[in-house]
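The structure under discussion appears below in the form of C-alpha cells.
All protein chains of the complex are present and in place, except for one that has been dropped.
Order of writing sets the labels: A and B. Residues in every chain begin at 1.
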Amino acid sequence: MIYAFLTLWIVGALLIIRESKIIRMIIYLGIFSLISSVCFYMFGAPDVAIAEAAISVFSTVFFIVCFEKHFGLAVGVSDVTPESAENRTNLKKYIPPVVFTIFLFVLFIFFIPENPANSYLKDQYLSLFSRDVGGENSVTSIYLGYRVYDTLFEALMLLVGIVSVTHLSRYCETSVKEGKPSDINRADIAVFTIRVICPVMLLFGIYLILNGHISPGGGFQGGAAIASFFVCRYMIYDIYDIPIERIIMVEKIIYVVVVLLAVLFIFIGLHSFLPLPQSVYLITMNLLIGAKVTCGLIIIFYRFIAFERR
Amino acid sequence: MLAYFVIIPILIAVFLYVFPSSKAGRLIAVITQTALVGLAFYLFFICKSRDVVSNIGNYESFLGITLRADALSSVFIILTSFIFLIVAVYTFNEKYNGLFWFLLFIWEGLLIGIFLSRDLFNIFVLVEVTTVAVAVLIMFNRDNRSMYDGMVYLMINTVAVQFYLFGTGYVYKLTGVLDIDAAAKVLEELDKSSLILPYALIITAISLKCALVPLFSWLPKAHGTPGAPSAVSAILSGLHIKGAVYLFIQFNDLFKEVVVSEFFLIIGIITGIVGFIFAMSQKDIKLILAYSTISQIGMIITGLNNDDIYSYTGSLYHIFNHALFKSALFLSAGIIIKIYNTRDIYKIRGVLKRSPLIGAVIIMAILGIIGTPFFNGSVSKYFIFSGTSLPVGGAILLINLGTIITFIRFSSILFGKPQTEPDPAKTDKCKQAAVLVLGTLCLVGGILGEQLIEFLFNVKVSVDTAGYLQKSALFTASAVGGYLIYKLYIKNSPRLKQVREIELSFRGMCVSVGAFFAVVLVVTKLFA
Partner (left out) sequence: MVFDIIEIFSVLMFFISFYGLITSKSIIKSVVSILLMESAVIMFFLSIGYTSGIMPPIGQNPETETVADPLPQALMITAIIIGVAVVAVNLIMLISLYRQCKAKDWDAAKKKSME
C-alpha cells in the first residue's frame, strides 16, 4: 500500500517538473502535498501529516495569490518568457542533465550505508517522555520540552519571514487602488461549501491546539488551521478589515512571551518547584505558539493580497 | 548558562523593532553590546581552564540540546560580539528603520548560536534562519541588482542546506543521536564505508557556505552587491563566512576517519588562486574586496588542512585578522562610496588628500592584508607558511603575491587628484571612530602577534631573528615583484574585462554543487 502511494508521489513530482504552465503546476503541487501527507500518515506520523496538510494549504494559497495578482492565472500562461519557451521543444538539450542526474543518483545509491537504524534516542524518548515533560503525545513533548530551544528558532524563523515579507512588499504601496473588488469569480457552490466548512475548520484548529499534548496536533498545526479559516473568510467576503499593523505588534509580543516562558520553565526548570501539573505548561505553550502561527500566516497572506491594493 | 548569549541579542532585536527610531533605543543597544563583549571575555577566561557545557533543560543522556563553549568557540564569540559592537557604533547615526536593527541583532544571536551549538539539527535551524535574515539585509535597499543577488544567495544556500539536512538524517540513522560529541563516539566504531555518504552530503553544504572552488559564485553577489549597506557587507565578509569555516573545522573533526585533507588542501590552494585572479580584474571596489575574501578563505582552508600545528594556528589567527582588516576595508569603502558617489576604482582618486583619516585606516588595513612586517597579516601568514612543505609553501607565496597585486591596484584610489568633484558631505564621527579602532588593531595584532596567539589559542610560538629576516626578505621580494608585474602586465591588460564577465548562472551553480558532491564521494572512496 505504502509503495503505491510513494510511487504516486514520485509521479506527481515528475509531472510538476515537466509542466510549463503555471496553473497546472500549482494544481499538481496541491495534489502532491496531499499525497505526501497520506504517506506521512502511513509512516506512523500523524503529527507531521496534519502539519503538512495545514501548511501546504498555505504554500498553495501563496502561489495562487502571487500568480493571480502578477502573472495572471489564465490557462495558457507559461512560467517563462515566450522566447525561452520556444527552445523547449529541442529534446537533445535535455540529454546532458538527465545523464548527469542519473549518474549522481546511481552514485548516491552505491554509497548508501547498509547499517540498520540505531534506535538509541527513540527508546530513551519513548520510555522517559511522560516522566520528564508530561503529556501523552511524545512528539509534542519533544518539541516543547526536550528540544524547545529549536522551537524558539522555528518561531523566530516565522517572525523573520513575516518582517521580510512586510519589508519587501512595501515597495508597491504607491500603486493604490482603493476599494477595488477582487476579480476572483466566485461560483455559488464554492461559496456555499466554504461557508459550511469554515466553522468546522475553526473548531478543528482549536481542538488541535488544546489537545496537542494528548493526541496528534499542536500549536503549529492548529494555528495553521485557524489561519486558513481567515483565508476562507477572505474568499467569501473579500474584505480587508484586518488591522495588520496591530497584529504584527501582537505577534512580536507573543514571541517574547514564548521565549520567556521557555526560559522560565525549561532552562531554569521552574516546573519542578511549582505545584502545577506539567500539562499546564504544554497547553500554555501550544496556545501561545498557535496564536503566533495564526497571526504570522494571516499577516503573510494579507501582505500577499495587499501587495497591490494598499 | 550559555543559551543567554543567544537569547539576549534576540530580545534586544525585538526591543529595537518595537522602538526603532529613538536614539535612546540605539544607545541601549550599543551599551548591551558592550556588555556582551565583556561577557564574551569572561566566558573566554573560564574556557581557558575548562570547557563550559550547558544541557538545556538538564535532560540527561543526549535527550536535550547541548551547548558547549571551548577554547576555540569562545574566541569566535569574542570576535562576533566585537565586530557587531563596531558595526553598531558605525551605523549609530544612520537613518535605518527598526527592521535593519532587528535583523542585525538577530544575526548576531544566531551566529553565536552556531558557535555554541553541539546539535546537528539545531545547526540546521540556525543556519537556515541566518540565511533568510541575511538575504533580506542584502536586498535591504530593494534595487534590481540587489534583489537578484539576494534571491540567488537565498536559493542556492537553501539548496545546500537540503544536502546538509539529508546528511544529518544519515548521521541520525547510523548513530541514533544528534549530538555531535555523542555521534563522534558512535561513528568511530562504524565501518569507514558507511560514513562516506553522510560526510559527502554535509561537507558539500559546508563547502558552499565557505565558498570553495567551484562553489563560490554566490559570494561576490552577496558580499559585493552595490545596494547592500556596507555594514552588512563588512559583517558578511569579515564574520559570517567564518561561521562556515568554524563548521568546516567541526565536521572535519566529526568525520576524521574519512577526511581526505590533501583534497581540501588542493581545493584551498585553487580557491586562493582563482579568488585573486578574479579580484584583480574587477573595477567595482566592493567586488574587489569580495573576491579577495574568497582568496583569503582559500588560504585559511589550506592552512587548516596542512597537517601541522603551526599552519593550523596560523590559520586560526588569520581568521581573526581577516575579520579585522576586511571589516575595516568594507566599512571605509562604504564611507568612500558615500563621499564620491561611485564605486568605480578608476573614478575614485585622492582619498588620502580628501579624508586623511580614512586613507590612513585603508593603508593600515592594506598593509595588514598583504602581510607587511609589523602588521597582523604578516604574523598569521608567516605561521601558515612556516608549517608547509615546498609546493604548498610556494602556493601560499603565490596567493600572497596575488593579494599584493590586487591591493596595489586597489590603493590607486588613495593617490592622485579627484576627477569627479566629491560632494562636501559632513563626516560622521561614529563611523570614523569605528574604522579607526579596526585599523589600529591591525597594527597592534602585528606587533603583539606572538603574545596574542598564545593568549587566544594557547599555543606557544616564537619567531627568531632569522625568521624575521626571512619573513621581511620574502615580503620585500613579493612586494617588488608584485609591483613590477602590476606595472608591466596587469595594469592595462584587456584580459581583465574578459575575466570580469565570467559568471555562473543559478543553474550553473546547482550543477557545480552536484559535481562537487560526486567528486567528494569518489575521492573519499578512493583515498580514505
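Definition applied: contacts are C-beta pairs under 8 Å (C-beta built on N, C-alpha and C of every residue); 3 or more make two chains touch, one makes a residue touch a chain.
Quick caveat, the model's predicted, so the values are computed rather than measured.
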Per the touch definition above, residue among B:Val52, B:Met151, B:Ile273 or B:Ile363 touching the missing chain: B:Met151
Residue numbers in chain A that touch the chain omitted from display: 2-3, 6-7, 9-10, 13-14, 16-17, 22, 25, 29, 32, 36, 39-40, 43-48, 51-52, 55, 58-59, 62-63, 66-67, 69-71, 79-81, 84, 94, 97-98, 100-102, 104-105, 108-110, 112-114, 117, 119, 121-123, 125-127, 129-130, 136-139, 142-143, 147, 150-151, 154, 157-158, 160-161, 164-165, 168-169, 171-172, 214-216, 218, 220-221, 293, 300, 303-304, 307
Contact set of chain B toward the excluded chain (per top definition): 121, 125, 128-129, 132, 135-136, 139, 142, 144-145, 147-151, 154-155, 158-159, 162, 165-166, 169, 172-173, 178, 505-507, 510-511, 514
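Just so we're on the same page, only the chains that are shown with their structure count from here on.
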Computed distance of Cα centres, chain B from chain A, in Å: 33
Residues on chain A engaged by chain B in the complex (per definition of touch): 100-101, 103-104, 107-108, 111-115, 117-122, 124-125, 128, 132, 145-150, 152-154, 156-157, 160-161, 163-164, 167-168, 171, 249, 252, 255-256, 259, 263, 266-267, 269
In the complex, chain B residues that touch chain A: 1, 3, 7, 10-11, 14, 17-18, 56-59, 61-65, 99, 102-103, 106, 110, 113, 119, 121-122, 125-126, 128-129, 132-133, 135-136, 139-140, 142, 170, 173-178, 186, 190-191, 193-198, 200, 511, 514, 517-518, 521-522, 525
